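Down below is the structure, laid out as structure tokens.
The complex appears here minus one protein chain, its other protein chains still in place.
Order of writing sets the chain letters: A and B. Residues in each chain are counted from 1.
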Amino acid sequence: MKESKVNIAEEPEGLKGEGFFATSLEKVVGLARANSIWPLPFATSCCGIEFMATMASDYDLARFGSERLSFSPRQADLLMVMGTISKKMAPILKKVYLQMAEPRWVLSVGACACSGGIFDTYSVLQGIDKVIPVDVYVPGCPPRPEQIIDGIVKIQELVKSESLRRRNSDEYKDLMASYGIE
Amino acid sequence: MLENKYVLEALQAQFGDAILAAEESYGMLSFEINPAKNTEIATWLFEHPELKVTFLTDLCGVHFPNNAGKELGVVYHFHSFENNFRMRMKAFIPVANPTINTMTTVYNAANWMERETFDFYGILFEGHPNLKRILNVDDMDYFPMRKEYPLEDATRTDKDDRYFGR
Partner (left out) sequence: MDELLSNAFPKPTAEKEYNILNLGPTHPATHGIFQNVLKMDGEIIIEAESTIGYIHRAFEKIAEHRPFYQITPLTDRLNYCSSPINNMGWHMTVEKLLGVEIPKRAEYMRVIIMELSRISDHLVCNSVIGVDTGALTGFTYMFQWRERIYEIFEEICGARLTTNIGRIGGLERDFSPLVYSKIREFLRSFPAAYNEFMQLLERNRIFMDRTINCGPITAEKALSYGFTGPNLRAAGVDYDVRVMNPYSSYQDFDFKIPIGTSGDTYDRFMVRHEEIMQSLRIVHQALENLPAGKFYAEVPEFYLPPKQEVYNTMEGLIWHFKIVMGETDVPVGEVYHAVEGGNGELGFYLLSDGGRTPYRLHFRRPCFIFYQAFTEMVKGVYLSDAILTMSSMNVIAGELDA
């Protein structure tokens, strides 16, 4: 087995014996979700080109179980916002986020999406966290593909450790309410 | 090869007083015209059998707030492919009544460039088929490229002026 190049996801904590393995459902679901994230690329500008490089053969995001891009928000788990979001675009971004089903995560790639970047102007939204909640921020203008992959891995860690009840918690509802999302 | 002087003389012979000023800047002929004649001059240049200025390279606006009566300007760059000759035409209009003839009757390319200029400077192009904002949101109520408006977003809350020396 050790010779093999195939990597298998690490098993969660649990009780192991001959022919059985017992762990909490939460951990199994987390494991399954984390290694099969379907990202929705919301690529608007330069960072989108680096995302293309991340998807392509040199960096190959498929190694992390995310090669299946979901261009429909209905089936996506992860919203990857890459590039400048202008004020004209902000309502559309929010609409796309609202169309996604729970559980959903948001990865903000690049300085523009995180904070407006170098474009501190009248037309640019100063960070997408003004309109939707963000889970992981990836800095850089644009970030290298390695950084984008690092962001995905961070998201995977979040997904893995998320409690199944989190989306029902009052804290989460308050967060959504603060963005005006019911 | 066309000479700047030759073209300018041809223009002056045809339009006389409509050519208000002319200069040569970095090798390119640059002349200011009476704004009412812009389309007429462009059409003449387009149809001229020798000059053949048939390509509109660029169209943009400028704003000189201190230039009373001529605050807003439209700058056209033309290119004659056959003669490899470039020229710049400028027309200035007052900010109180910023209207000028559209160039879309001569060049299709002027359509969006004029919309952009309207969006940025509020210059009204008379006869334009669809003059509305192009880059900014439709309900914007000012013309952001005019000098009096700030670059930065006024609604920003996370900036503490103390840290920016203001």
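For the reader, a short list of remarks on this structure follows.
As a convention for this text, a residue touches a chain if its C-beta (ideal position, glycine included) is under 8 Å from a C-beta of that chain, and two chains touch if they have at least 3 such contacts.
Because the structure is a prediction, the values reported are computed rather than measured.
One chain is not depicted; across the entire complex it touches A, B.
Of the candidate positions A:33, A:88 or A:130, contact with the hidden chain is made by A:88. Where chain A meets the omitted chain, the residues involved are 41-46, 48-50, 52-53, 56-58, 69, 71, 83-86, 88-89, 92, 96, 118-119, 121-124, 141-142, 144.
Residues of chain B that touch the chain left out of view are 25-26, 28, 30, 54-58, 60, 62-63, 75, 77, 81, 84, 86, 88, 107-109, 111-113, 116, 120, 133-137, 144-145, 151.
Methods note: only the chains that are shown with their structure count from here on.
Chain A meets chain B in the complex at residues 87-88, 120-124, 126. The residues of chain B lying in touch with chain A in their complex are 135-137, 144, 149-154, 156, 158.
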